[in-house]
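A single protein chain has been omitted; all remaining protein chains appear in their positions.
Letters A, B, C and D mark the chains as written, and numbering starts fresh at 1 in each.
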C-alpha cells in the first residue's frame, strides 16, 4: 500500500541463494578478548589499590605475636576485636587513656565549621570573580593561585604571629581561619571555573529582575552550585579531617583533632608499638572521609567535570 | 558618567571578597614577604631581624643535604607526575569502555585520595618492609629467594616513594582525565575508526592532544602536591636511608624545628618558591599575550 | 591551678610513669591540676612548644632533652627562674652526677628540673643466640665483631638495628662507639675543643670501620625498623645483639625475660670500661606573667624532684633517678650495674647536644646516616668529613 | 545478493540499546550512484542507521551489503565508506594536510601515492591554499570541505553524511548544499545523507527516506513525497510553511465530501488511495501554496469566504492566516499584495491537490 511497505518486500525478492551463504551470525570474538583484557587490567589495578586497606583490616584483627611472624597477607588466625576497642576507648596518649573517641568530637568541631566557612568564602569569591570582576580582582586571584603552590610551612610563622596578635592563636576560631585560608586557593579556582560555565544570561536576567550581588548569589547561584559544592565538601572534609600540622599548632590543646591522637598512638619515640591497635586507629581516623567518599563518589566525578576540566 | 566608578568597584563585590583580599594580600603577600625577609637574617629558634645578607643562602647551597633534596624533588616530581598521568590516563581509558560496576571501580581508584598521606606512607612502609611485609609473606609462602626491599636501599627508596605517590594520586588524575575523555566529541572517535586508525593511535595522536584542559588541571594539582610533599616522606622513609629521600619541604621543616635555624630554613623555603614564581609568571605572560592577540585580532 | 604540660611520653609504659607526676601534683593539697598534653615524637612536641611560645601561648611546662635546645628560650627570657626553690631543695647537692644538674644550671640560675637519667650506653644480647652459634658471650664490641660471622653461619642475624625516625638508632650506636673508642675524656675534649685533629684521628677511623663491619652483620630489613621491633628480634632469638638505651629493658621485661638468665647486658659497649650517659629528660617552665600560676609551677618543680616522686616515676619508666639519696634496692642487675657506674663521675658521659648545636648534631647525623646506608662512602672519606664538621662547628 | 547496480543494501536490520529498540527490521536498497537522504525528526534513528552502515555500531539483527559484499561484521575502514560528521570531527591539532593523510599514513600507503591523492582531493574541493592551516583557522564551509576531503582521499564507494550542514548559518548552508550537489554530479558516488532539514532533503535527494521512530515511513522521489505523503506525519514534516490540517469527517456516498463545522468540501476530484471511501473522522490537508485567493479562488473547484487574521510578510512572499471551519488556516500570497487584519477575503483550492488522512492511523486515504 505505502511506499514504506514496498521497500520491505524488495530485498526479500532480491535476496539470492540464502541457503548458500552462511547465516550472518553475530561476530562475537572481538568483543570477548578485548573485554577480558579490560577487566583484567581494571581488576589488577583495583587489587593494587586495595592492598593497603586489606592489610590494615587484617592486621587490626590480629594479635601482636601473630603480626611479628610476618605473614602480612594471611587472614588473622585468631581474629580479635580487642585492638579496635583499644583504639577507640583505651589507647593511651600521654596519661589519658580514652582512645580516639575524644579527638573524634574535636575533629567534628573543627571540620564542620571549617568546611562550611571555607566553602562559603570560596563560592563568593568564585561568583564575584566571574560576574562582578572589579579592577584588580584578577590580580588577587593570581596571588591566590600562587598561594596554592606555597608550602604550608613557609607561612606558618607569620600566621602564628598574626593570629596571636589578634588573640586567636590556639583556639577553635583560629584553626577554622587557618583551614579557610589554605582551602581558599583551590576552592576558589573550582568555583570560578564552575561559575564561568554558567550562562551569563542567567545573571543578566536576575539583574533585570532587580536582584543585587547577594540576592543573585543566594537565590540563583548557590542553589545551582550543588555539583561543585559536593566536590568542595569532599576535598575539604578529607583535607581538614586528615590535617595534623595545623591542628596541633593552631587548634589549642583542648581542640586537638583526632589526627593528633592518632599520631600519639601510632608514633612513639621510646615506647612500644602495637601495630594492630595502630591499624585499627588508622582505619577509625580515616573512616569519616572514606565514608563521605563512598557516598558521594559519583557526584565527585561529575562535579570535577563541571568545575575542573575547563581549567 | 558619574556612576562609572561605582560600576567598576561594585561595593558588595568588594565586601564579599574581603576574605579573599585578606588572604591573598595578608597571608600570601605579607606572610611570604616576612618569610623572605627572615631568610636574610640570622634567626635561629625564633625569627629575629639581625640581617646577615646572603649568608644563609650560601650556607644552604653548601649543604649537601639541600643539594640532595633539590635533586630528589626534581626526580620525584618528574617521575610521579609522569607516572600518575600515564597510569591515570590508562585507568581513565579503561574506565571509559562502558564497563560494568563503574561506580565500584571508581570508588576503589579514588579512595586513596581520601586517606591522609601519613596513613599512605605508614601502610606502604609496612608492606615494603622486608621482615614484615611483601618479602616476608612471599618467602613464607615458599618463594624463599624472593627479594624486594626498595626502602632499604638508598638507590631505590625514592622509587618506593614514587610508587606510593602513584597509589595515592593516580585515582584523582583518573577522575579528571575521565571527565576530559568524556568531553571529547564522540564523532572524533567515529571519524578515526572510519579512517582505520587503531585505537591506541587515536588516543596518542588525536584524543590526548585534545584534552589539554584536563591534563592541565591534573598537572597543576600534581605539581601542588609535589612541591608540598612532606607527610609522605616523613611517614614512609623519614628522609632516609641516610638522606637519600630528603625533600626540600622536609628539609625546611627540619631546619626550622630540629636544627633550629629559622633563617636558613626560610632561605630554603624562598628557594622553593622561585620555580613556582617563574612558572606562574610565565603562564601569566602567556595568557596576557594571548588575550592581547585575541583583542587585536577581533 | 591548672598547668598544661607538653611531653612526648605517649606509650603505655611511659604514660604510666607520667601518671605518677600527675597524681602527685593533683594531690598536692593546693587544688592543682596536671593538664596533660602528650604529643608523640620529640621533634613534633618540641616544635609545637616553640610555635606556642612564638604565638604567645606557652604551656605551663614542657619536656625537653638536656642540651642546648632551650638556650635561646633562656636568653629570650621565656623560662621561669627556679633558683629559689632549687636553693630551698638543695638541688646542687642532691642531684648526681653533677653533669645532669649543670644542664639546668646556667649562669648560676636553675632553669629546669631534671627528672631522670637514661643511659644510652648499653648493648643487649640474646644468650640463646650465642649458645646456638657456639661462641662465648661478648664482653666488648670487639668481641662481638669477632663472634659475629659464626652467628651468621648459624643462620641468625648477628646485629640488630633499625633505621626509623631519621636513623636515630644508628646515631645512638655511633655515639656509643665514639665514646668507647676515644674514652670519655678524649671524647669530651674533641667536642669541647672542636678538635678536628681528634675527629680525624685513627680512633675515629676505627669507629667508622667498625660501623661498616656492623652494617655487614645486620639484615636488609633494618631501614625503617623501629627500636622495639629491633629489640624484639633479640628477644625472639632471631638476632644476636642490639645497641640501645636502657629503656629497652622494659621490652625484655614485658616479654617475661630476666637479665642474667635470658639476656645479657653489656655496659658501655665494653664491660671493662663501664660508662653511663646523663641523657634523660628535663622539664622546663614557661613564664606566664601570673603569680598564682608561677607558684603552682614552682610547686610542681619541687614535687618532680622530691624523693618519693622520683622513685615512683623512675621505677615505672625504667630509668635512673636524678638523686642519689633514694632507695633503689629493687632495681634489676643491669640497673645495678649502672647505679654503680654512675657513682664515679669519670664514668659519666655528657650528652653531645651539651657540647654542640643542634645544627652540628644534624650534620653528624646526616654523615653517619649516609655512611651507614651507602657502602660506597669509605671510612677514610667519612672520617675526613667528620673532622670537617667538628672543626667548623659553632 | 546484490543484483548489479545496488550499492548499499540493508536487510531486516534491527538495533536496540538495551531495552530500547531504535531500528526495527529496516530494509533499504540504494542504487549505484544514487543520492539518498534520510529525513526525520530528532531521535528517529537516522544517525543510528548511518552508523550501522558505517560499521560504527554493531547491529542486533539483519545484515548490510555494500557492493554485493556482506559487510555486517567488517571493520569500518574495510567497508569502502567515507563519512562526514555534523561537527566535522576534524583532528584539531593537525593541519588540513595531516587530517587528510592521517588515515592513509596509518594504513601505510606510500608517500607519493598519498601526495597524489591529497592533491586530487584538494583540487576537487578547492582547498589547496588551506592545506597547511589548522582546522581552528578555517571557516565552517572550509571545514566541511576538509571533512569531505578526508573521505575523498580514501577513494570510497559510498559517502555517508550525518547532518553535515546543520551547524552552519543559513547562507552558508545554501551555498554548500549546491556544492555537495555538484560534487555528487562530478563523482557519481553513492551518497547517503542524513538531515532533519526538509529543504536540504528536497534539493539534494534522488530519493528521500522519511523516518520516524526507527521505521522508514516513505521512500520516494522528493516531489512524490511532497505531493502524495503516505501519512499525516510525512505530510506535516515536509513543507514550509507547513501544510494546513483541518479536522473533520468524510461523508461517504456518490459525491463524497469532507465536512467540518458548517463547511463542506466536495471530494469527487480526490483520488482515494484506500479502496472505496467510508464515513468517519479524518484530517484534511492542503498546502498553503495550493490555496488561491481573490479572483483566482473563484476559478477553483472549491471556494469560501474568510477574514484575514494575521499577515506575515516573508520578503519573497507573504503568509496570511485565516480560519476555515473555525480552525487556523494559512495561505501564501505574493509579497506585493497588501492585506489588512480583519479584511474579508475569498479563498479557494482544488481538492485534487489535497491529502486526506485517517484520524486514527494517520494514513493517507
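By definition in this document, contacts are C-beta pairs under 8 Å (C-beta built on N, C-alpha and C of every residue); 3 or more make two chains touch, one makes a residue touch a chain.
On a predicted model such as this, the values are computed, not experimentally measured, just so you know.
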Item to check | Selected from D:23, D:49, D:202 or D:333 as touching the chain missing from the view | outcome: D:202
Next on the checklist: Which candidate, D:240, D:298 or D:361, sits in contact with the chain we can't see?
Outcome noted: D:240
Item to check | Among D:68, D:313 or D:362, the residue in touch with the chain that has been omitted | outcome: D:313
Item to check | Selected residue (touches chain absent from view) among D:145, D:232 or D:287 | outcome: D:287
Item to check | Identified contact with the non-displayed chain, of D:62, D:80 or D:222 | outcome: D:222
Item to check | Residues belonging to chain D that touch the chain removed from view | outcome: 42, 169-171, 174, 177-178, 181-182, 196-199, 202-203, 222-223, 226, 238-242, 287-289, 310, 312-317, 319, 321, 332, 335
Checklist outcome for this item: Residue positions on chain A contacting the omitted chain are 199, 201-202, 204-211, 215, 219-220, 223-224
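By definition in this document, only the chains that are shown with their structure count from here on.
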Checklist entry - By CA centroid distance, what chain is farthest from chain B? => result D
Next on the checklist: Can you compute the centre-to-centre distance for chain A and chain C, using the mean CA position of each chain? Integer Å is fine.
Outcome noted: 42
Item to check | Per-residue multi-chain contacts in chain B, two or more chains | outcome: 47, 131-132, 253, 256
Checklist entry - Can you list the chain C residues in contact with two or more other chains? => result 44, 54, 165, 229
